[in-house]
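For this depiction, one protein chain was excluded, whereas all remaining protein chains were kept in their positions.
And then chain A:
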């Protein structure tokens, strides 16, 4: 098919990576392309990747920021293993990303930036545009900066400001190549730069110039079409994990009728939840930026004591600081949401990269026997449902709940079928009521169903009571050092958390053939890569079952039975085997971990290979197994 003399080629999926210097606006460019793609109706998944430094030295490898978007005419689960297209705004961006590009992929570079100085900063001794080092790719060196400056010359901007619109030129070009709708970006730029007309017009003009360049240049003979994906009927928007999680917290306040109180200290990659919630005061949301992590959770717990839904948001290092207060919340048995947007650790670790290495900290990172429920969302949009579920458990069972998101979910985005607010579940706080005549309030008497004590915020006569970190006498809550009482209270608190399992659904296994002998089990943000890996393995004719845990503590009641139904269980994790350790300890099942901590999500082909190997090793017993059998 040809339009205006140009070929249009049909594709079912494309992965594009925009890469440039931290100051080049690559996150914005990627975000706009994503919005256009969402509006077009493709399924999509994104992976922003940026350095911890706000502006690392210009033109250097540490300063490279990138944004990858995968979009398709069918349902997809990940941002894609390897880009098909790389847009590199400078030599460093090319050097840092070229290895990832699939052979034969398209490279678009801003040739203007390929000066000897910039090449040297990126570690090139000669220009890769002039030698054959890029021979495996379709390379398009384009003077993006020069053409942008020329296109916007009429607006009287200095050369530097004019050149900054080059990201919009690149966006325009890519929008043409993939037939993206442009109205959204036009409206966005008009609004964003409304108060700076010259900048606004320069960006709009650069965007259009990029599109027109694609249409007229002979450099690009083909444009591509990726049909909209068939998705369930309904209304959609694109959403990141941090935004979805914030909305989940707002919704939890609405559905429980409780004011939401967020106490937080800024930390990457969780700060956007604080930013988002601070915009929603009209929902009765109070945000308190505390002096430190400890005050953040302290204030949240104080608000919970007062009858609000106390929430604190942080990342791994913040959890370490909050541990003592989480222990207090366990002890006094009050609702509290603790959100850990995990990042690479230990210590400061990799602040802007993803990891799942706080699971054991969430489970056990407190003194004493201090169990609490742990929940993990599986995709950016699922952060909404996971936050609501965490709130349900916290409020119903009067307990701190740990919600384990991570950097990949936090910043990644995907289409979200907008839920119907009216049909969201209600959450009943069920506050204690004043005792009748002659009755005495027993703050630590327990509910028959949930095993939870009362929630009795101040303000009700007859319910005056004291809570505290010292062990309490069963029932009255008065200080008690009685040995048998302590043993009983420790078991009460553990039994209450275990009781949560009765309110969560059984684990469902995806095993279409019913013949699989290998089960892949994951938790949290690995859902997408594992799901894609499983699909890929099945496409190769391999039988494999897949299931995913949302509840890490307590586990679903049928988990042991599921694990024992397969000859082999593989547990991929972005840590060194934390869930594997829990499963082995709890169920005495010899699960096999596939562990990696690169700060990046798993690739789906990588996992497909792991699955293939696992299935193969069942058919060809290993030497170990043979020797074991010989010994019997």
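Note that contacts are C-beta pairs under 8 Å (C-beta built on N, C-alpha and C of every residue); 3 or more make two chains touch, one makes a residue touch a chain; residues count from 1.
What we mean here is this: contacts and distances are computed from a predicted model.
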Record-based protein name (UniProt) of the chain missing from this complex, from "Iron-containing redox enzyme family protein", "2-oxoacid:ferredoxin oxidoreductase subunit beta", "ABC transporter substrate-binding protein" or "Oligopeptide transport system permease protein OppC": "2-oxoacid:ferredoxin oxidoreductase subunit beta"
Touch criterion as defined above, residue of A:179, A:259, A:429 or A:560 at the omitted chain: A:259
Candidates A:459, A:514 or A:541 - the one touching the absent chain: A:459
Contact partner of the left-out chain, one of A:292, A:487, A:561 or A:590: A:292
Given A:57, A:156, A:234 or A:257, the one touching the chain that is not displayed: A:234
Residue touching the undisplayed chain, where the options are A:219, A:445 or A:470: A:470
Residues in chain A touching the chain absent from view: 35, 38-39, 41, 184, 230-238, 247, 250-251, 254, 259, 261, 263, 280-286, 288, 290-292, 294-295, 298-308, 310, 324-325, 327-328, 332, 418-422, 424, 457-470, 478-479
